[in-house]
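Note that one protein chain of the assembly has been removed; the remaining protein chains are unaltered in position.
First chain written, first letter: the chains are A and B, and each begins at residue 1.
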Amino acid sequence: MIRRAQRHLGFFAALGHRLSGLFLALFLPAHFLVLGLALEGDAALEGAIRWSDQPLVKMAEWGLVVLLTLHLSFGLRVLVLEFMPWRDSRKAMIGLGAAASLVVGLLFLFNLG
Amino acid sequence: MTDETLTVEIWRGKDTGRFETYQVPHRKSQTILDVVTWIQRNREPALAYRFACRVGMCGSCAMTVNGRPRWTCRTHVSKIVGSGGVRIEPLRNLPRIKDLVTDMTPFFEKWQAARGRFEPSATRSEPMASIPSDDPERRIVDAGIECINCGVCHAACDVVTWNPDYVGPAALNRAWTLANDQRDGDRAGVLKAVSEVGGCHACHTHGSCVEHCPVGLNPTAGIAGLKRMTLSALLKGSLS
Partner (left out) sequence: MIEARLYLLQRGSAILLAPLVLIHLGLILYAIGDGLSAAEILERTRGNLGWAAFYGLFVLAVAVHAPIGLRNLAREWLAWRGRSVDATTLAFGLVLLALGLRAVWAVIGVGAGDGA
């Protein structure tokens, strides 16, 4: 599905940006609903958080944190490319910068997990 | 080198068709356009393709070569073939006419939609405005002006594929040079034109255009410049 002409850093950054954004957007209503449980008393929220202690749900949560980091990094890439004066030679650096921030984010998570 | 042969697949037909395979003698310093020409002269007289200058000036010879849009007259076969052969198709994102020839009409219509044409601010009887070569705006124009209208970036851009309204990197690159051209009589009009549906804001900064432009232009940077210019025009209220 991915054509040869698309195989470069910028395309994958944009694809990752879009897909992470899509998943985040779909997840947000659920996130808000769970937090809203606090309205029904702390026990309800506590219950939801307990439920989210299951390994599978934990994995999914971890995934969402990664997605948020991804979306942030790729978003910063776009903002830099669009709002800062840049030359061709800096293009690679900006890509690397985004990748680096991502790696740092992931390492951070692994450390805690 | 002459004893080597290349296996070349070429698209025959229009939207429906098939790849035909040809064996072509591999020569030193052979370009993709040389290969296509050899096939047309020696094997397939009815093969349709386009070229004119053969030296990277006219922009008419662009095709898809092994999945990437390229100017074929300046693309050496030796750069393309690793272990496999060569597969040549028409450019993407444009209607096909026959074999390797695409209809460039929508491409140039989009240049017009992006106001990619010079609007004079003086008549021919007035003296020509001189803009010093170290003028910052002049430098911006110089960086983007060498476009040969080959359509390679247009074919490489995914937003052109996904969004039928999108005018594409070449048209916007031209609009960017005009938005910075002190001799243009309606620079505000350029900003309005590129703020329409399918204008510069539709670009997602993928950078496929920069990646593929054969003359090394950077439409992405120009489009980002248009985004900044239109934003400040919007905030100043001069966009409507």
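Of note:
One rule holds in what follows: contacts are C-beta pairs under 8 Å (C-beta built on N, C-alpha and C of every residue); 3 or more make two chains touch, one makes a residue touch a chain.
Not measured: the values here are computed from a predicted model.
Contact with the chain not shown here comes from a single listed residue; of B:T16, B:S29 or B:S240, that residue is B:S240.
The chain not displayed touches chain B at residues 159, 162-163, 195-199, 201-202, 204, 227, 230-231, 234-235, 239-240. Considering the complete assembly, chain A touches the hidden chain via residues 18, 21-22, 24-25, 28-29, 31-33, 35-39, 41-42, 45-46, 48-49, 65, 68-69, 72, 75-76, 78-79, 82-83, 105, 108-109, 112.
Rule of thumb we're sticking to: only the chains that are shown with their structure count from here on.
If each chain is reduced to the centroid of its CA atoms, chain A and chain B end up 34 Å from each other. Note for the complex: chain A touches chain B at residues 3-6, 8-11, 14, 18, 77-78, 81-83, 86, 88, 91. Residue ranges on chain B touching chain A, taken from their complex, read 66-69, 92, 155-156, 158, 204-208, 210-212, 216, 218, 220-221, 224, 227-228.
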